[in-house]
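With one protein chain held back, the other chains of the complex are shown just where they sit.
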Amino acid sequence: MTATITETKTGWPDRINEAARKLTQGYALVVIIAFAASLAVGLLILAALGVSPWQALSVMINGAFGSRMAIGDTLVFMTPRLMTALAALIAIRCGFYNLGAEGQLQLGAVGAVLPATMLPHSLGLLLLPISLISGAIFGALWGLIPAVLKLWRGANEIIVTLMMNFIGIYFVKYLVEGPLQPAGSNFNMSAKIANAAQLPLLLPGTRLHLGAVIAVVTAALLWFLLYHSTFGIRLRAAGLSPRAARLQGMPLSRLILSSMLISGAIAGVGGAIEVLGVQYRLIEGFSSDFGFDGLAVALLGGLEPLGAVIVALYFGAINSGTIALQSVLSIPSAMAMIMSGLPILFLATIQGFRLVKGRK
Amino acid sequence: MSFDPITISLLLAAAVRLSAPMLLASLGELISERAGVLNIGLEGLMLFGAFGSVLGLQESNVPMIGLLSGALWGLGAAAILALAVALLRADQIVIGIGFNILALGATSLLRQEVLNPSYNAPSLRAISIYRIPVLDHWPIIGRAFFMQSPVFYGAVLLAVVLGLMLKYTRLGLIIRAVGEGAGAADAAGVSVTALRFGAMAFTGLCAGLGGGYLTIVASGGVFVDNMTGGRGYLAVAVVIFSRWRPLWILAASILFGCADALQYQGQAIGLSIPPPLLLMSPFVLALVAWVLMGKGKTGPGEIGLPFLRGQK
């Protein structure tokens, strides 16, 4: 599925996707096993740290869902990962292995903070949509680059998007240490955004903001796009079987460009939401690897929008749950990353094993 | 900006010194890729190596044992990765991404639980600098290339040895065959699984050593979360745009070492490039090189693919 006409010999994503897709039957069960196994490993680690697994589990569940505030936090943590997951999903469904959601998210945050800090406050409520759209545009343009490089130069998108992630991260670092750093400040962050540009809070007493709704609505729109539009069916056909799609006259290059525009825009809005709804400024390191988490979410969710929502919610819960672990039981918050990395490792391994078994 | 010979010599020396982690990791990755495995998990392997070396250093107080420990941690982590990829045929990209997330979390957790934050490292000079007599007095490049850590000399030697091995030995032939046509190698009675496992283990050893060098030789024996900062991903790119040739990898690593060196010494020579842009530059460079490389030869034919016997 590396789609493209331009692809020469290394069709990594092409063949990778094909292998991954051979195993759709029983996918949900495999995902559940992967989650159960990683939860078990996580609890074992906690036991090794001298914490009773059951106590840890109850603290985590309480921290994730135990109160209105906890639920709010879980949803806030879900949001960026859902956005990056949706970004990864739409590109991969078109056969374009976009590992660059992290970079697109970073650029989206830049795109949002510029109007939100620089445009006159007199624009009032218009500031919010302008900032969101600006974030989308920045992300989309950043996402367009690997697509163009691939179609124009045949550059494999896996390497390009990986490199562009770090370029994006260091670009944000450059901005907040330089041009966007308010005069006289020693902190690596931009000025605070205008009040009118902030995403409204939804539940009193929680940090839950409109961004969570935007993320879920985006998932719904993406589902509609994939399954009920001609664009979606062409995109899926091109991703699953570019050669068949090409013979039926489907414009592969255009499909890849559009899917990467959408992908980048979604990740960009994800970055914008973090600025406009959580941090209220651009901060170095505002994303704790949301881009890579999102990729894991997308794959664990079977590259389906609904699956992504469910898995992103789980990741959000892990995030708020491990924060509770830290405050209640002094367990390092790094547990969150361990618990996020494990399921995808289990999933990939089980799927690989099934691939081998299927051949014997 | 001043361009006197001494400044340039110092800068070059720092660049060469800082190139070693990239060089080691890339050489390790080279073998994986030649054997058909795109090992994105390199970043995580380096991170485990970096942690492991500090652990070894703290336990033994001997810098060389620290490095050795880093290499072994890299090897151990790679064995797990190889189990999933080579034996169980997990998707190489997906597993790499997941592994790196896990490595970030695991090393951070271990740092907080196991490492002593107030540990004072012994003098690391012994493994940081080893003068090669006579040659180190050459103007400008003497200091850069002949007053380095023994590890660096070892890495350069390794580059040469790997180049010769790939080209002239039977092992090299088999490694290349597994990467270019695993089916042919299998039909010739080569165990693709075992060979890829071995290649990935070697990658882990090198990446672990590279991570160890990063902490012990380049950072005074201190482990910081996510201290590899994308060097592993960069090393993957370096291997590819060096077109799988060890000497090119050596050159590219030193070039990227320059970017690192400028961060520390840029101000000394009056260079006013902001540090984040210097941090960014290797990635931009890699991207540009990758794009310029274009549609030419794209490397081991079966890279990224699980080997399944009987597949047409």
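Note that the chains are named A and B in the order they appear, and that numbering of residues resets to 1 at the start of each chain.
By definition in this document, contacts are C-beta pairs under 8 Å (C-beta built on N, C-alpha and C of every residue); 3 or more make two chains touch, one makes a residue touch a chain.
The rule we apply is simple: contacts and distances are computed from a predicted model.
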Review point. So which of "Succinate dehydrogenase, hydrophobic membrane anchor protein", "Nitrite/sulfite reductase", "ABC transporter ATP-binding protein" or "Hydrogenase expression/formation protein HypD" is the UniProt name of the chain that got left out?
Key: "ABC transporter ATP-binding protein"
Point to revise | Among A:122, A:186 or A:230, the residue in touch with the chain that has been omitted | key: A:230
Revision key, fill the gap. Of the candidates B:68, B:177 or B:199, the residue in contact with the absent chain is B:177
Revision key, fill the gap. Of A:47, A:220 or A:244, the residue that touches the missing chain is A:244
Exercise for review: Please give every residue of chain B in contact with the chain that is not shown.
Suggested key: 170, 173-174, 176-177, 180-181, 183-191, 301, 309-310, 312
Point to revise | Where the unshown chain meets chain A, residue by residue | key: 21, 24, 227-231, 233-234, 236-237, 240-241, 243-249, 360
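Just so it is clear, only the chains that are shown with their structure count from here on.
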Exercise for review: Flag every residue of chain A that touches chain B in the complex, lowest number first.
Suggested key: 6, 8-10, 12-13, 15-16, 19-20, 45, 49, 97, 99, 149, 153-156, 158-160, 162-167, 169-171, 173-174, 177-178, 289, 292-293, 295-296, 299, 332, 334-345, 347-349, 351-353, 355-356, 359
Revision key, fill the gap. Interface with chain A, chain B side, in the complex: residues 38, 40, 84-85, 88-95, 97-106, 108-109, 112-113, 225, 229-230, 233-234, 236-237, 240, 274-277, 279-280, 283-284, 286-287, 290-291, 293-295, 297-299, 301, 303-306, 308-311
